[in-house]
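A single protein chain has been omitted from the complex, and every remaining protein chain is retained in its original position.
Up next is chain A:
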């Protein structure tokens, strides 16, 4: 990148047309001077023109030099690009592309991405231009609502709409083990409490709204109310951490709200398109290296279903448990599921069957001395 920057600076400062233009101007000046001289004194015409025969070619030569400078600047910048991107020309030409034939699905993914990111105007232009796209009905309405609630929370510090939403979905949220409603109400209490002369209102709020959470959150409610005893010197009280950083609380609660809202729609909290494109950019160097190696050795990879090498992604990019059979080193699949032996060790079904070959009666666990029969192995879901 440094050489690109350096060559770019050179290009911008030196290799541009401004010098050519001023040299063309000088050339025009020569012609105009000659014209002026002839107009003033017609008898000098021959002399003036003879002079032009000397000066104009020299001026043109200068313009040519200016062009050479631009040309060399462009070439040098081009070479700097070549150097930085040298390894990268191959990927676009390879034919490993399962997506070209799926443009409808890609369009759907994009439309849903734009909607969930709140780009409603772009999304609707896109749907006008791209024709019918099969996206879940009401998706736009849902996300419009979500952004209204989020904006109320983030911009106006108004938790009301979020609390109302959580309350209307309390059964589903409870089922997921989500405490969103309580978290929202608790933040409302904290926010009131921190307002100028807000303690009285916070007190009333607690009596009215926090009571319903007693059963599950009594401890936390007691802590919140304990703050009243220290309201004049809250910062040095044991309750300080609860009230320390309401900005962060708003942010956390907004994220939790987004996650729950999307989950109830059956969607992930982050845009899948964003996660996948980011993972793809992280994976590409490895994939390309692999492609180059395989091209070199003229080999393909044995299983078309599986990438030929492991790709390292940041933590947080793993969404499922992974089970790799310790015997065969294969990942288990629906057709080759994980099986648990009575001793609690898990191996893949195919490995188990291979172990059972020969002795139909007992299998010895590969990892402990325990023996069992094939029928005792249980299919598990990891």
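Simple rule for what comes next: a residue touches a chain if its C-beta (ideal position, glycine included) is under 8 Å from a C-beta of that chain, and two chains touch if they have at least 3 such contacts; residues count from 1.
By our rule, contacts and distances are computed from a predicted model.
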Undepicted complex member, UniProt protein name, chosen from "Checkpoint protein", "Protein FYV10", "GPI-anchor transamidase" or "CMP/dCMP-type deaminase domain-containing protein": "Protein FYV10"
Full-complex contact with the absent chain, from A:142, A:181 or A:260: A:260
Residue of A:205, A:228 or A:317 touching the missing chain in the full complex: A:317
Identified contact with the non-displayed chain, of A:110, A:152 or A:294: A:110
Candidate in contact with the missing chain, chosen from A:140, A:188 or A:332: A:332
